[in-house]
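Once you've had a glance at the structure underneath, I'll fire off some questions.
Yeah, one chain of the complex is gone here, protein chain that is, but the others are all in their spots.
Let's look at chain A:
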Amino acid sequence: MALATSYTNESEQTNACLALKSWLRCHPKYRSLVPDEGAAGKPLAPTLAPKSLLDEVQALYLQAANTSGTVDAGVQGGLGVLYNLLGDYDKAVDCFNAALSADPTDSRLWNKLGATLANSNRSAEAVPAYQRALQLSPGFIRCRYNLGIACINLKCHRQVPASAAEHFLSALNLQAAGRGLEEKFSRTAVSDNLWSILRVCLPPLDLTRLLPALNNRDLAALNAAFKDLPSGPPPS
């Protein structure tokens, strides 16, 4: 499932579909739903999946949801990822909510719910979901990154609140300490994104004096500078 999620984040539709399918195939309860595939078919482009594949995976997951009797957080989570792939964010939100009703202690699910809300222009609703995820897993780098983005978007792209920069900075600190929750997510990509976004935060906060430290990726200097800032509530 982590693999399917990462492929979805990278917009690799085909790979995400195949990963979702193999999750079902490896699951003792749903194994029988997935037909055996003989020799591999012709290779597909990794990004755009053919409609037939998307339809097939959707049908499999709906079938799995129907056979399971009670709500299965794994199946609903997978379906939520699939609806993200399809761009149907409302349905994805429903699925993650259903999954969370079965397992409210899964921080990854809370983050998925938040990210889906945020990507469909509902950043205000995303924030409490991210906060639940961070209560459960304080070291969740991806979620802290998402929370920083939500803080920026809530300010209508104009003013960057200090809290956004602090979220990005604490994500970088977590990463430097090697305390990330997730392993499959491409580390260098997140890291580059975090540094770029932190750079964007500095001018609106009148912190361009920190640009040299940023250019040197000097985390210690940035931490020291932010410690002295009169700031709002600390990131939870």
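Everything below uses one rule, namely that a contact is a pair of C-beta atoms (placed from the backbone, for glycine too) under 8 Å apart; a residue touches a chain by one contact, two chains touch by 3 or more; residues count from 1.
Simple rule for what comes next: contacts and distances are computed from a predicted model.
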Candidate names "Mitochondrial inner membrane protease subunit 2", "Vacuolar fusion protein MON1 homolog", "U6 snRNA-associated Sm-like protein LSm8" or "D-aspartate oxidase"; UniProt protein name, chain not shown: "D-aspartate oxidase"
Touch criterion as defined above, residue of A:152, A:169 or A:213 at the omitted chain: A:152
Sole contact to the chain not displayed, among A:9, A:97, A:131 or A:223: A:9
Chain A, residues in touch with the chain not shown (by the definition above): 5, 8-10, 81, 84, 111-112, 114-116, 118-119, 126, 142, 145-146, 149-150, 152-153, 157, 185-186, 189-190, 192-193, 196-197, 199-200, 203-204
